[in-house]
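A single protein chain has been removed from this complex, and every other one stays in its place.
Note that the chains are named A and B in the order they appear, and that numbering of residues resets to 1 at the start of each chain.
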Amino acid sequence: MDAFSLGLWLDLLGTFVFGLSGAMLAVRRSLDVFGVVVLAGTAALFGGVIRDLLLGATPPSALQDTRYLAAALGAALCGFFGHGVVARLSKPVMVLDALGLGLFAVSGCRKALLFGLDPAPAILLGIVTAVGGGALRDLLVAEVPRVLREEIYALAALLGAAVVVLGDLLNLQEEWTILVGVTVAAVFRIISVWRGWHAPRSPGT
Amino acid sequence: MDAFSLGLWLDLLGTFVFGLSGAMLAVRRSLDVFGVVVLAGTAALFGGVIRDLLLGATPPSALQDTRYLAAALGAALCGFFGHGVVARLSKPVMVLDALGLGLFAVSGCRKALLFGLDPAPAILLGIVTAVGGGALRDLLVAEVPRVLREEIYALAALLGAAVVVLGDLLNLQEEWTILVGVTVAAVFRIISVWRGWHAPRSPGT
Partner (left out) sequence: MDAFSLGLWLDLLGTFVFGLSGAMLAVRRSLDVFGVVVLAGTAALFGGVIRDLLLGATPPSALQDTRYLAAALGAALCGFFGHGVVARLSKPVMVLDALGLGLFAVSGCRKALLFGLDPAPAILLGIVTAVGGGALRDLLVAEVPRVLREEIYALAALLGAAVVVLGDLLNLQEEWTILVGVTVAAVFRIISVWRGWHAPRSPGT
């Protein structure tokens, strides 16, 4: 398996896992089957769609390669029919979610560099790709997005994207940069959940 | 009247009716006249704007043809000054809303096929065109969007879009495909409201 198709499969896995997070939220909120599909699709695809819109890469890859839709739909069905099973798997799901976060941060940042953005905007686009789907997922059920409320979610994405920018500046081999970036983001995220890290609040409140 | 201008007029009618739904919601929430215009404009235009953004067809047709803005503004004024009358017309408004749903699903899907999308993404884009405006309308007043909460709204859009894809695959005459697609979506929607159909919820809850 070459680096490109490895990237694609990891991307589809990230899509599936993010979709699962949307489907689980929809089931917990007693939405019907269409609500589950909408929320799964939003969480799975919206980050990449924003990335592509901002880069002017239209139509977005989520609409050009049907496998993205298939991954999102599969996640919706798993969440709908297997809610009980998935809920018991919360730890593995959290690990996969961390992996998805890292992967989307890395893929968003790489695509931004490819389109000629500077390092800082490229890192920002990596973060937006990684957190966008989850943010809209939460907004759709009228919740303040998790990325704003708790935990060092955006920082994990930032670290993963920063590794990509660093690797690009140093001309490192891309496969390694991807691997390190995804790993750094995912591991940081897992440790932050495990240890209950919180980001500081303003001294003014 | 040829097929193109028929399509345009139906599109403007759909814009007006969706705008009316936004204006009525704004008045019920006691928003001022600008809030009414914003909510009417959102409901009327946002679905088509997302469609055009995703296809890279910028600026969106809602910004290129001033008649779309005029239809949305007219709907806002009708809702603002004629709230009592429109509220008594809830059945005709529901029928027009179902027509708008069908028309936007069909127009979104047609444009997606024209831009070379595959069938599944084209159907998705039809659904997004049809439900996007209403979803943002609800989000703006901090409600969980109706498309997530109740009724078989997205399914009606899916059926209308699927007819377009089928007609395209079978090379049917486009006027008939449009007519059948809009009718199927609108009739399905009306029957689902009338009979109180609900989509199933997850067995896991």
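In this text, a contact is a pair of C-beta atoms (placed from the backbone, for glycine too) under 8 Å apart; a residue touches a chain by one contact, two chains touch by 3 or more.
Computed from a prediction, not measured in an experiment: that's the story for all the values here.
Summary of contacts with the chain left out: across A:Leu12, A:Leu63, A:Ala98 or A:Ala154, the touching residue is A:Ala154. From the options B:Val36, B:Ala105 or B:Val193, the residue with contact to the unseen chain in the full assembly is B:Val36. Per the touch definition above, the residue from A:Leu8, A:Leu89 or A:Leu139 contacting the chain not shown is A:Leu139. Contacts to the hidden chain, counted on subunit B, fall at residues 26-28, 30-39, 41, 49, 53, 56, 58-60, 62-64, 66, 69, 79-84, 87, 139-142.
Residues of subunit A that touch the chain left out of the display are 53-56, 112, 115, 117-118, 120-121, 124-125, 135, 139, 142-145, 147-150, 152-155, 198-205.
As a working rule, only the chains that are shown with their structure count from here on.
Remark: rotation between subunit A and subunit B after Cα superposition is 120° (nearest 5). The mean-CA centres of subunit A and subunit B are about 29 angstrom from one another, to the nearest whole unit.
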